[in-house]
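Here is the structure we will look at.
Missing here is one protein chain; the remaining ones are kept as they sit in the complex.
Now for subunit A:
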Amino acid sequence: MTVQEVRLCGLLLQQHFGNVVEKVGTHLIRSGVLTLRALAYETKLPLDLVKKSLCVLVQHGMCTFGAGRRGPAGPVEYRINCESIIHMLRYPRYIYTAKSLYGDTGELIVEEILQRGQMTMSSTVRTVADRLTNNMPEGQSMDYSEVVSAFSRLVETHFLQRCPPLASAGSSSSTLDTPLPAATQPTEPESHPDCYKLPYINLTGQGKRRRSSEGGEADQRAAKKARTDNSECGDDGIHWQVNFQRFHLHFRDQAIISAVSCKLDQSSSEIVRTMLRMSEVTTPAHAAFTQALSSNEIFRALQSSYNIARPNLDQYLSLLVDDPMEFVGKTGDSGGGMYVVNLHRALANLARATLESVVQERFGSRSARIFRLLLRKRHLEQKQVEDFAMIPAKEAKDMLYTLLSENLVQLQEIPKTPDYAPSRTFYLYTVNQLPTARLLLQHCYKTVCNLIERRLYETKENKRLLEKSQRIEAILASLQATEAEAAQLTEVEEMITVPERQQLESLRHHINKLDSSENQVDESIFLLESYIKSTQASR
């Protein structure tokens, strides 16, 4: 794990789970694999807190445990999964995607499961129905069956999956401890045959509106009742988690479709969308290209609303194939032409566009020209760079050295003689896309860390002011509940002076800016990560 990744994981754990979990998590990331006793000893935290933190991490799928190096008789060892911690940056995007595909119900289901890590179907349905009922006008309530149908649709399209079972789950009554699977080979959720099978539950009813007058008593009773009802619904022990990989495939498809629509036009992007949808189920996760589809099949699958006639379809397909971005490739002539979507090449092109735009925004358009030139021509000498880029020698030199010092461009030596004499060696400038993408990915992680730390700093600086405004809001709310006079309300509002109000406003503005910057950097992180993974898978 790189330094920036560890720092980012620590900040994300602290934001969502508190300082204790952050300490435990970062220590475990740095040490690799540890037992419970070793972890408690090295972090110098009380054993109870360490146990609770590990429970929280295991619940959210960020920590895996298994039999250690001493075999099944030895102590259990724990290991952190850094990727799933970094996915926390992308949670808003997952929730938003669920909303756009399956409406408010889908959005709330995914949000609840992300907040709690794993949940059973019945508890999810109940919680979501209650939340929806609270937002509805008085007198209406959400029926459980609607939520169940939204849940089933999410499972059918593989956005939700069952949590992988443990080996020792079935034998809790045996006296000997059955061996847990070794910590080095976690069971893949997809290897379980019932991964996407919905359990049969008999759950009927409607969401309950939470009445504020009943207070905490009703909540306590409801919570206890929910727990005892779980086992009666027939899906005890079957927990569901979010399938991040499926969401990532969806984002990748979205990125390709929007790139095609930017480069060509709307109709071509619809054709590519149809091709991707047809090959959703048949293409494995990190495949380099989709299954071959014939032109006839594509025509049949095209929605009539797009209004694309048969000869137009063929023209569009040939345009897509001839495009230098190489999104679509032709693999044969049977059935009117066999076409595939080149996933790996599309991702590589998207990553390349990201790199080029970073150089352009950082160093100017002429440096970007040199960078693009080196990407295309691979190896060039100093003189050739000046000639091809049509930039005067001095400026080209300056720009090249800046890029070299930032490590975006590398120098390659090619000797003419075995003794590497300087006068008899070629020195060529070159850009390697994969290492440069990795470098930029680490820069992105560092950027997000800096954004989070700046946000924490701003919040800490203005803590007094924020607390004051919260207290005043609470006072106002209680006054309004008891229907006080307008004079009292204005008096309370005036407790915050005008310059303080301005300060609060600017603080809110800054924090919003920092948060949305994090979201935007996460988009670049996703593109670069997918490109790197796809390259590694295709090797």
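By definition in this document, contacts are C-beta pairs under 8 Å (C-beta built on N, C-alpha and C of every residue); 3 or more make two chains touch, one makes a residue touch a chain; residues count from 1.
Here is the rule we use: contacts and distances are computed from a predicted model.
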item	value
Hidden subunit of the complex - UniProt protein name among "Acyl-coenzyme A oxidase", "3-ketoacyl-CoA synthase", "60S ribosome subunit biogenesis protein NIP7 homolog" or "DNA-directed RNA polymerase III subunit RPC7-like"	"DNA-directed RNA polymerase III subunit RPC7-like"
Touching residue (missing chain; options A:Gly237, A:Gly332 or A:Pro435)	A:Gly237
Chain not shown: contacting residue from A:Asn81, A:Asn296, A:Ser318 or A:Asn519	A:Asn519
Candidate in contact with the missing chain, chosen from A:Thr425, A:Gln442 or A:Gln503	A:Thr425
Where the missing chain touches subunit A, by residue	15-21, 36, 46, 48-49, 51-56, 58-60, 65, 75-76, 91-93, 95-96, 111, 114-118, 163, 166, 169, 172, 180, 219-220, 223-224, 227, 237, 239, 361-364, 382-383, 393, 397, 422-423, 425, 427, 512-513, 515-520
